[in-house]
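Note that one protein chain is taken out, while the other chains of the complex remain in position.
To keep things simple, chains are lettered A, B, C, D and E as they appear, and every chain counts its residues starting from 1.
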Amino acid sequence: MYKILYIDPVGEVYSTPEIDGFLKQIVSKDVKIDFTSLERGPANLEYIYYEILVTADIIHKVKWAEKHGYDAVIIGCFYDPGLYQSREITDIVIVGPGEASMCLAAVLGYKFSILAGRNKWVPIIMENIQKYGYQEKLASVKLLELGVEDFHKDDEYTETMMKAKGKEAIEQDGAEVIIFGCTMQFGFYGKLQQYLSVPVIDPIAASVKHAEFLLSVKQYFNWGHSKIGLYQSPPMEEIKRFNVNRMYNLKDLW
Amino acid sequence: MYKILYIDPVGEVYSTPEIDGFLKQIVSKDVKIDFTSLERGPANLEYIYYEILVTADIIHKVKWAEKHGYDAVIIGCFYDPGLYQSREITDIVIVGPGEASMCLAAVLGYKFSILAGRNKWVPIIMENIQKYGYQEKLASVKLLELGVEDFHKDDEYTETMMKAKGKEAIEQDGAEVIIFGCTMQFGFYGKLQQYLSVPVIDPIAASVKHAEFLLSVKQYFNWGHSKIGLYQSPPMEEIKRFNVNRMYNLKDLW
Amino acid sequence: MYKILYIDPVGEVYSTPEIDGFLKQIVSKDVKIDFTSLERGPANLEYIYYEILVTADIIHKVKWAEKHGYDAVIIGCFYDPGLYQSREITDIVIVGPGEASMCLAAVLGYKFSILAGRNKWVPIIMENIQKYGYQEKLASVKLLELGVEDFHKDDEYTETMMKAKGKEAIEQDGAEVIIFGCTMQFGFYGKLQQYLSVPVIDPIAASVKHAEFLLSVKQYFNWGHSKIGLYQSPPMEEIKRFNVNRMYNLKDLW
Amino acid sequence: MYKILYIDPVGEVYSTPEIDGFLKQIVSKDVKIDFTSLERGPANLEYIYYEILVTADIIHKVKWAEKHGYDAVIIGCFYDPGLYQSREITDIVIVGPGEASMCLAAVLGYKFSILAGRNKWVPIIMENIQKYGYQEKLASVKLLELGVEDFHKDDEYTETMMKAKGKEAIEQDGAEVIIFGCTMQFGFYGKLQQYLSVPVIDPIAASVKHAEFLLSVKQYFNWGHSKIGLYQSPPMEEIKRFNVNRMYNLKDLW
Amino acid sequence: MYKILYIDPVGEVYSTPEIDGFLKQIVSKDVKIDFTSLERGPANLEYIYYEILVTADIIHKVKWAEKHGYDAVIIGCFYDPGLYQSREITDIVIVGPGEASMCLAAVLGYKFSILAGRNKWVPIIMENIQKYGYQEKLASVKLLELGVEDFHKDDEYTETMMKAKGKEAIEQDGAEVIIFGCTMQFGFYGKLQQYLSVPVIDPIAASVKHAEFLLSVKQYFNWGHSKIGLYQSPPMEEIKRFNVNRMYNLKDLW
Partner (left out) sequence: MYKILYIDPVGEVYSTPEIDGFLKQIVSKDVKIDFTSLERGPANLEYIYYEILVTADIIHKVKWAEKHGYDAVIIGCFYDPGLYQSREITDIVIVGPGEASMCLAAVLGYKFSILAGRNKWVPIIMENIQKYGYQEKLASVKLLELGVEDFHKDDEYTETMMKAKGKEAIEQDGAEVIIFGCTMQFGFYGKLQQYLSVPVIDPIAASVKHAEFLLSVKQYFNWGHSKIGLYQSPPMEEIKRFNVNRMYNLKDLW
């Protein structure tokens, strides 16, 4: 029995409880998944300022989760804020919906396209694609011209835009798989998949199954995030010496 | 309950039954895995001539597996012979140990190195890395100077070489994860992992869990290999028109 | 006096004798060129399944050609099926129309475009471009929306499509040279070249002259395909040990 | 008269006043430069956890600087923490020592090498090189095997290591310019430059002159950081709506 | 007090004195800038033949400038003819408008587009982008369909074209900064910048400030063009031995 924590990395007043319902539906029988959000934070991470505002809180929540027995954490935003830092300071499985979606799409077809919201998102998404190494698999990033908080304002309109841009991605850019560029696009993948006849990756769904996959290779073969370089943890003595707990009001986190 | 077929793509007289035992140990409870090899074929695929000799037989066996109720097939060679063709002519999950290992290593650390046998293998491995899009994640390919049939001749020597080359990969090339470049290197990952303190990916093990992962996203979300481009199937009428069954002695495969 | 064998890698009932006539016209005086096809095989290689079906037969025919005194073989398909394997198991000159066309186009202009048939072909063509290292020279792959067997159904229509797509490649994508993406597009280069005012490479024509070129550097300077790595031959003892002749009905090929 | 703020992004108890002296020496006559550090924070940013701990404080200090009349801010760490975010939320010139050093080195020689401290730093440095687009200009990253807080423990030893690794970079990797990979390596560039006979870029020095340069093009031609995409500011209404001031104890920053 | 020489690399009858006026306006107070052209040469460098005709004269003029006390030279063409050669044979600061513009644009936004004249220019511009290493920062090269001598024939028309192509670059290609691809496009950046709301880089302006920047780092830190590899000077004995002065009518240049 694994325990996974899904963090919706927005202030709790802005969190989306429907996601919790979706998580419960799609998780495997032998896995327990909890949903949480942050004590504070904006309603979206469209600006990298907002992203930085929440990142420290995210990784502290991840550390807390490790201390409270969670085996894996999913950071519920396609930008994967704090993904590498969370792997650095814990020994559990950390999953980002962006990485999980691309990693899956890469084996499902020759090239994938991402349906993103606005042009503001493109450099961040491209930076992640570079970091993860999937430049060669990217067909295009298509813009829906919708913000994070708009996707569920008029579901019909959103779906219409997704169909149009998904079709363009396939016919003009050579995409064979479509990825949604935001976790707030949940609820649409089924219909779009039927319409487009290609896999349409919902990043929340992808991250839950990716977490289960990584938990399984860890249990069976002890393959976790390598702790020798990028994810090497800071020494506890140093964290103590720098008074991180007190300086950042983390109670007894460390 | 999923059914997976593992094909050891060598002539049956050269097949390695120990692999079957290993598969049974590592498969999940709700999955049944069978082991098979080819009716004919060389003992190794170190030459691309040998690879071509067996590829048609591999993909015909894959097609047979689909017709006989298998949900997934693993093509048991790090070169992944027939991987794309198998996805083209079936609708089931097809896994290659090379692709599965790199796909996993890419999320476990910043860069990975591959412990291969001889320099003859390098262009083929590099070609696959290019095809899969993992150039940016590759630290190096290190040579053990051993052929496929040599790995288990003197396990101690093999282990010594693996330790030396794995250490070099980490210290000189910046590898954070090690991948074995041949399925015949099974049996060594545990000791090496302990010695090197980084994940050491056994391609057989990686491919079994990758198959389970892909089966799970297919069952839950209907995400399979995209059939719109690279993996689009040839039309059955054409296969009939070309008399493929008769011409290639395939009985009633098609 | 050199002897070249041109293999039309389709079943003989599907082979195109007009190609033989074309070959005879364009070969140099001191070279003898023969045309052949395969005993069995589909009429096109649009699917990678079909490609694999014929590849072993191709390379065995290449080996046969070497034994019967041919100095060079041209594998008559733009996908270059079996190109590397043929170089691996022989010591003669092996030419692929895809490689020959790109290698020539690269010195005739800044960038080239390929006029291919359908989107299904694109990943295979791109894979070859990657393997040969010509990514930087590629302006675009344009689709004629015609299958291999369609090019000569209505020559006028084909020519119209070629003109339109060739023009687009030049004006929108910056192509300075056009390559036909299929050997079955023979017969069109002259008119197209006149219309577009740029070199239009017919892959059959390119491969014949490339063969003559490689034969000449071999004769003068002993420069053949390097046998030290990618093209290193499998040891004859091993081929014997694996009973390749018997297993694959090759009579006394080895 | 321009005003520049240099932020030493560590807790003030760990800040290095010698840097202030260095800044005063190298700034142009018509420029006033102030030195500051953070209220809290670790003594180094060798771990990406530490980097995230300080980043929000950095960019808030940058915003404060804009409000208090500074024309430019230098974020005093080679990792450039918060560089893009600071450009996003302000309209002033923002300089990172990493970006400034590479941007300069790129015009001073064919390729540059970076003398970094430990292998833990490499992925972060490489990620920045990718983001800035300087992969083609990088000869190598050489490791001094020293931590941030070690560089000035034994200046002679540090200098010896720098000479050895700088020489290697030039002779083995083809470097024509050397960059120090940490602002704490200040004080060494002069001697090293004399020894190696190539430009040795001190990132603090580079960032001061780069700031002056960017201020000058802004004053003369109104060329500042483009505010249309990556650096587009979040709308003030949104920042208010999200109660950022209250939530993050920022007083009346916004 | 620095002295900069700006070379308009065309025959003097074709030179543009308005540029001299522009230079005087934009140079810093403590810098003296002179304008010159070549004794002979075509009116434009649109063909690489013309470029080669003037390059030797350019670099000899640069050498002359060094001997006559100039601290820096700007080679006034976006193609940067003789840039590397000038750095090779002198020890002063050498600036090319192309390099200077891209180097600046790279820090002002995520990606830049270049407004060039005709498709003939593209390969040369791309070659320079490759040499300088800015491929990753390039959004697109847009064509105005105007020759070098056309930009000021009908300023209104030119401005209209620039606005249209600049808008396309931003909206379709993701450009955040615009660069003019020819020094003869001077005079337009202000209006275009206002219209497009992104930085519009005039290469002459960029090169003047880049020269001042490089002069400043040279004065303060002795950072000049590295003389160890690409820019290593030919030995004076060799130049004498080859009678370069006499052979090329250079009087007593060497």
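Going forward, contacts are C-beta pairs under 8 Å (C-beta built on N, C-alpha and C of every residue); 3 or more make two chains touch, one makes a residue touch a chain.
As the structure is a computational prediction, the values presented were derived from the model and not from experiment.
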| item | value |
| --- | --- |
| Chains still shown that are in contact with the chain withheld from the display | B, C, D, E |
| Residue among E:E127, E:E145 or E:E171 touching the omitted chain | E:E127 |
| Given C:D8, C:D71, C:D202 or C:E238, the one touching the chain that is not displayed | C:D202 |
| Positions on chain C contacted by the hidden chain, ascending | 26, 28, 99, 103-104, 106-110, 130, 132-137, 170, 174, 176-177, 189, 193, 197-199, 201-202, 205-206, 209-210, 212-214, 216-217, 220-231 |
| Absent chain, residues of chain D that touch it | 110, 174 |
| Missing-partner contacts on chain E, residue numbers | 11, 40-43, 46-53, 55-56, 59, 82, 84-85, 88-89, 119-120, 122-123, 127, 130-131, 229-230, 232-234, 238, 242, 244, 247-248 |
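Basically, only the chains that are shown with their structure count from here on.
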| item | value |
| --- | --- |
| Intersection of the contact lists for chain A and chain C | B, E |
| Angle, in degrees to the nearest 5, of the Cα rotation that carries chain A onto chain E | 120 |
| Chain separated most widely from chain D, comparing mean CA positions | C |
| Geometric centre distance via CA averages, chain C-chain B, whole Å | 29 |
| Multi-chain contact sites of chain D, meaning residues that touch two or more partners | 119, 122-123, 130, 229-230 |
| Every chain pair in contact, whichever chains are involved | A-B, A-C, A-D, A-E, B-C, B-D, C-E, D-E |
